[in-house]
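Removed from the display is one protein chain of the complex; every other protein chain stays in position.
Let's turn to chain A:
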Amino acid sequence: MSSLKEFLEKKVRVISTDARLFEGILQGYDNSTNVIISNCIELVIYEEDEGEENQQIPLGLYVMRGGNIVCIGEVDESEAIDWSTIHGSELKGTKNPL
């Protein structure tokens, strides 16, 4: 049985169906994968040729609805990523009916 239990109180990254990337501490979850993320930040990454600077937007305490979540993964903090220099193309959004 897979469970988010192991991720509780740990730093996680969440990808949402509208192709956004969030990072924060998983404080709780329920059966429909609604999650509580504290100290949430949104990571905005641009393509290299767009010439825009990546952003980290602090958002605070977030409750995300399970239907809006694609995946949740624990962050390996031993390997620091320099988010300001990383570039990549946009994730494709998943189209879900309401």
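Keep this in mind: contacts are C-beta pairs under 8 Å (C-beta built on N, C-alpha and C of every residue); 3 or more make two chains touch, one makes a residue touch a chain; residues count from 1.
Everything below uses one rule, namely that contacts and distances are computed from a predicted model.
Per its UniProt entry, the chain excluded from the display bears the name "LSM complex subunit LSM4", taken from "Eukaryotic translation initiation factor 3 subunit E", "Glucosamine-6-phosphate isomerase", "LSM complex subunit LSM4" or "Small ribosomal subunit protein mS33".
Considering the whole complex, the residue from A:Gly28, A:Gly73 or A:Gly88 that touches the absent chain is A:Gly28. Contacts to the hidden chain, counted on chain A, fall at residues 16, 18, 27-30, 34-36, 38, 59-65, 67-68, 98.
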